[in-house]
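To start, the structure itself, in structure tokens.
The complex appears here without one of its protein chains, the remainder shown in place.
We just call them A, B and C in the order they show up, numbering each chain from 1.
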């Protein structure tokens, strides 16, 4: 039995086929999600190679790069400027995203950026302008689009298995609330939690949301009220193609991470259920029961993180459209802003009330 | 974008913690299952390191070792004798298993061996004698023991969630029959397919099978009859603790790989269902339906292959009991032999009728 | 084999226990729902006796009374005034309900009245004033309250099985739309369909609705628009106890009658599914599927019609509170009126905007 040394070079096995190419990626940000992507690039993706990990925290940068056999960087600019880097994967705090997008775009590097791009539309648009100008690819990390359950819903709709969509319901409840300190700076339940569902609603229905109305409630900690936030919410949606829908969010479903949706169409309906650790059903003298659903987003959505990055690499390597563009990253922010306004003013809010006019240089762009 | 070179050294990332140790493994056999283990050791196991892959086929040995960044070996003896190798993972054809076990044991190497050890009890026992003499660990690859569903059944029984077990049913059906050529040399449905279920029945009930009775039928290809084999079978089991049970095998369930079981106990029952690609349910004007269950054993049991090897490494590194011993590998072979005899003679067969007396040097051994 | 004569007397078997009493009921209205109640009283209720059936249609009155071995009446006043009648079961067209309630109340007869009492609050209140003055029992026929699935939800909430309710979702979709002619006079989807769900929401949550907001869409027949109606609707609800919720209605779910609900509480959630003709699951090479849910409200809610009338009889015979009072019949009408206004004005509407002040003589009344 040996104590292993640390190989500093690339650690990913390859079949040395001359035609196989890999995208050389640098990760910016070494927190939880950065580590997830580092792991996936290193151990699971055939078409990616991890060049380095940068973090403002020297310790995190070192720990994460060592664990994945690559170089640590203490300043993201250095990483971006490394000519060996083809693309960056931005996993930093949300308020740093656009600076890093802009830096990468100017350096001609392709960009995978965690959601949300930012919570300020003006700031987002400035970044998108740079992306378009640079002609680099930008994919936003709405990972649930790559989950097998949601994909099946989307596929069913596209294939006409349920006819024309008419009603959408999304249920998206967390197993437990984050600390109050986090909630305070989270941008509120709509920008923080529901934004995934707002993206999902556009993704599934294939149409833009025009108007929202929000019912909110505080059930867990009254202190949350002082931040203008809630822990329980129903957002209703009206889409431009006539579909109507609702998004149900809660910061706490005691039975676990509850992630379901349902679409009624003219030809039928489709719904997806939660994922479980096992399929065992136990019947005893008091009940027929099974274990709780998977409790943590990393367990529930494990594969989606691999698939999204795999598709990003494929998009860049083979010059295909990215599956979730910068404009796709922008749109749910508008919905979240409208939701907050609706809650504050207790009335339906049209998205045009909160949206900004697109910068001229983005007009007509499809995000690719 | 770069075309990658092949790093020949270890490819697994590590956190360079002095206390972290890895088991250096050599794989013997580079077919399908050998490649699976190579992948898992290289990319998924924190406590293992792949030293080399040997195969009688020069092409397979090279292809597999290159893909996993290790050395190819064209003779398993060389691999076994490599002092860098702590343990071997035997993935060759079944009839080569015991020679390789014996060679490894004599070289003092720990052994993970795919199932079945062999189909001949005399041959098995000769190998076990060497293993015991050498004092090395031997784990047999009944991977389903490490599947989350079956584990949940086992755990429920041990925890008393269903009281004392009384009846066991296992359903284990393949999606499609193998080629007739394969069937011919497979040892028959009981040695080839049902052996997993025979192991599972011992694993779940925690007691030895004493008697079997077999009903068999040929439904797919009459040619199968000439090999004394069937494609459809019900094996009934009587355990020494009084539990009774059945194993249902079919070479073809057109809806996919059907792997379920159920145990009735004095305090309740537990059953497990198939695994599915997604949880989507579609209702249209003709039916409420979902997609078929996972169709291939590698999709259904993916994780179990990782867990079994992880536990093997843990057993060796930390000198713990292995979770599936050589004797556990021997027992289902006895059941399969009895099943075949029962089918041939159309009568219940006690296992003592087909079993051999254990070699003296194995008496009293618990396989650890 | 005999051709049967028609026994004109009571046709219900009894165990001639001196203490067993029956409520003598006259049915007003011999359409579909009148026939259902006649059947249940005659053949299924131990505590009821059918005295007669009245209908403005001579043919219907005769046909229904003959079929149930009782006397036909061609004028409901005659039936009400029959001293043998203890109670009436009003099954006529909605716009006749209150006249008949008033006549029955003045005659001192107890009243079971189909929903809705009326669609005009002023008219409803006039009837309730008479009911209260007469001191007779009035139960409104919201039969779903008596369905085993919804009862289980209610019981779970009351027993604290899911803690304090936080979010309610009701899905209530018809298998096929009624004829346009019917829709025209139906009072709209909220007064006609959703009113059941508005009652259910109060019943389950045990609190009053304070505000509604409605999203509506026309997906089936554009002609429906000209009546100010829709065929697809989401009504959001805000309850006075802080619960928020949604009601999803569609005039057409092609897979059948879709009747589900879900409540999230602080301690868990409960949801109920559709009822099916059988539990068979068929797996073939294309899907795992089952037959469609029950397609017709009479199949889905068969038992609830029996239970509701049984409880009405029990209330009267043993002077217990009725399980669904006149005020319970009034409240969903207010919600439906608010829903229509919300749809017309595209804004949340508080119920106080459409409600009338209760007549002085009803203030403080609990409906019993």
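Before moving on, here are some points about what is shown:
One rule holds for everything that comes next: a residue touches a chain if its C-beta (ideal position, glycine included) is under 8 Å from a C-beta of that chain, and two chains touch if they have at least 3 such contacts.
Please read all numbers here as calculations on a predicted model, not as lab measurements.
Touch with the chain omitted from the figure is made, among C:108, C:267 or C:321, by C:267. For the chain left out of this panel, the touching residue among C:57, C:207, C:252 or C:275 is C:275.
Residues touching the missing chain, restricted to chain B, are 163-164, 166-167, 169, 173, 213, 215-217, 219, 232-234, 236, 238, 242-246, 248, 250, 252-255, 258, 264, 266-269, 346-348 (touch as defined at the top). Residues 253-256, 283-293 are the ones on chain A that touch the missing chain.
Although one chain is not displayed, its contacts with chain C can still be listed: residues 1-7, 9-16, 18-24, 42-44, 49, 63, 66-69, 84, 86, 148-149, 151-153, 156, 161-162, 267-275, 277-285, 291, 316-317.
Basically, only the chains that are shown with their structure count from here on.
When chain pairs are compared by their number of contacting C-beta pairs, A-B comes first.
Two copies of one sequence, chain A and chain C, touch each other mainly through matching residues, since over half of the numbers at the interface are common to both. In terms of their C-alpha centroids, the spacing between chain A and chain C amounts to 45 Å. Residue numbers of chain B whose C-beta contacts span two or more other chains: 283-285, 291.
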